[in-house]
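Take a look at the structure below.
Only a single protein chain was left out; the remaining protein chains are all shown in position.
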Amino acid sequence: MADNFVFEDNVRIYDTDAQAIVHYAGYYRFFTDAAERFMRETLGTSYPLIDSDTWFVVVESKAQYRKSAKLGDLLSVVLKPELLSPKALKFEFEILRNGERICDGYITQVAIDRNKWKAVNIPEGILSKINEIL
Amino acid sequence: MADNFVFEDNVRIYDTDAQAIVHYAGYYRFFTDAAERFMRETLGTSYPLIDSDTWFVVVESKAQYRKSAKLGDLLSVVLKPELLSPKALKFEFEILRNGERICDGYITQVAIDRNKWKAVNIPEGILSKINEIL
Amino acid sequence: MADNFVFEDNVRIYDTDAQAIVHYAGYYRFFTDAAERFMRETLGTSYPLIDSDTWFVVVESKAQYRKSAKLGDLLSVVLKPELLSPKALKFEFEILRNGERICDGYITQVAIDRNKWKAVNIPEGILSKINEIL
Partner (left out) sequence: MADNFVFEDNVRIYDTDAQAIVHYAGYYRFFTDAAERFMRETLGTSYPLIDSDTWFVVVESKAQYRKSAKLGDLLSVVLKPELLSPKALKFEFEILRNGERICDGYITQVAIDRNKWKAVNIPEGILSKINEIL
């Protein structure tokens, strides 16, 4: 059964811009940090360079901003994995502040053979662990 | 009639990551640069801080990555403005390399009263210029 | 007596560039993270916006790179505070990987009245805590 994974992060000065809120593209740092921690802590693999042959490359990213995060805010980043195909893995994200959703979005990544730069199946060990937690 | 606006940009070393391609979130720099130049050169206004009362804040961003941009690539960023409402302006982007589309996406922004942090109409002078070019 | 403060950080994909190492300017993220955590955890204050009147602004930064950090490296960032004057606070940093120093540098910041944008004394509460730990 699908589970959610939650990671905490802080808004740092370099995440903000002259509007005194997190720069819109800066939210992708929180997405990336959660993805990296999920891959490392739950799947036991590095990210996005999986092994010497296989990399994940991002093919799509999206974010909707509902409230503005500010310097010093403590954010909870909720990650929900979805296997789109044996080659493509989507991470859906929600960012919460004090329990209120302020941002959501996703990044979709495809496994590639880094030498041929062609899509390949996600390594079996990762696939089976993802299927276990879904 | 709707026109397209084209801006050139170079991939710099800080845009890239350890996959030797532009980091997925780095493409938003090209979107932002094109937006800022369109606002300055075509509409004659600063961006995203329009005036002492009015700011544009980004409420949504999306990008699809079709081919990977590499260090030194010369990119053409095509911007197409779309007025979603008197308060909301969408910029659609295509990024071309040697005439081939390698990325597309958009950012949507809403005009706000920066003191009350509430949505307001885009200033009349900007609205009329946008309507002229659409 | 002067103490050192140690913070751990990971090299993320967005820290790296096409040389597959941390981009030279990316090391300042590790400096900033350590500074922010030192201020919060040891001095009990936010950083670099201290309170509604007083900010720290950085007046100098320097880094020397001895070895290259790579994606996934676990880094120990050692911070040593030095009070240059009642207005100016320097943080010296060493970045270690597996006990080996790979980078060192510093950032120096001055307290300002954010409304007048003029140097002022660091707030008394912070000064006394810094003097306690030095």
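Letters are used for the chains, namely A, B and C, taken in the order the chains are written, and counting of residues starts over at 1 for each.
We take it that contacts are C-beta pairs under 8 Å (C-beta built on N, C-alpha and C of every residue); 3 or more make two chains touch, one makes a residue touch a chain.
The model shown is predicted, which means the values in this text are computed figures rather than measured ones.
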item	value
Of A:His23, A:Arg37 or A:Lys62, the residue in touch with the unshown chain	A:His23
Touch with the omitted chain, as defined above, among A:Leu71, A:Leu89 or A:Cys103	A:Leu71
Touching residue (missing chain; options C:Ile13, C:Leu43, C:Val77 or C:Ile107)	C:Ile107
Positions on chain A where the hidden chain makes contact	13-14, 16-21, 23, 25, 70-71
For chain B, residues in touch with the removed chain	10, 12-14, 29, 32-33, 36, 46-49, 71-72
Residues of chain C in contact with the chain not shown	18-19, 21, 24-25, 28-29, 32, 48-49, 55, 57-65, 68, 107, 114, 117
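Just so we're on the same page, only the chains that are shown with their structure count from here on.
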item	value
Identity of the most central chain, Cα criterion	A
Chain centre separation in whole Å, for chain C relative to chain A (CA means)	27
Whole-Å gap separating chain A and chain B, where each centre is the average of the chain's CA atoms	24
Shared interface positions of chain C, touching two or more other chains	13-14, 71
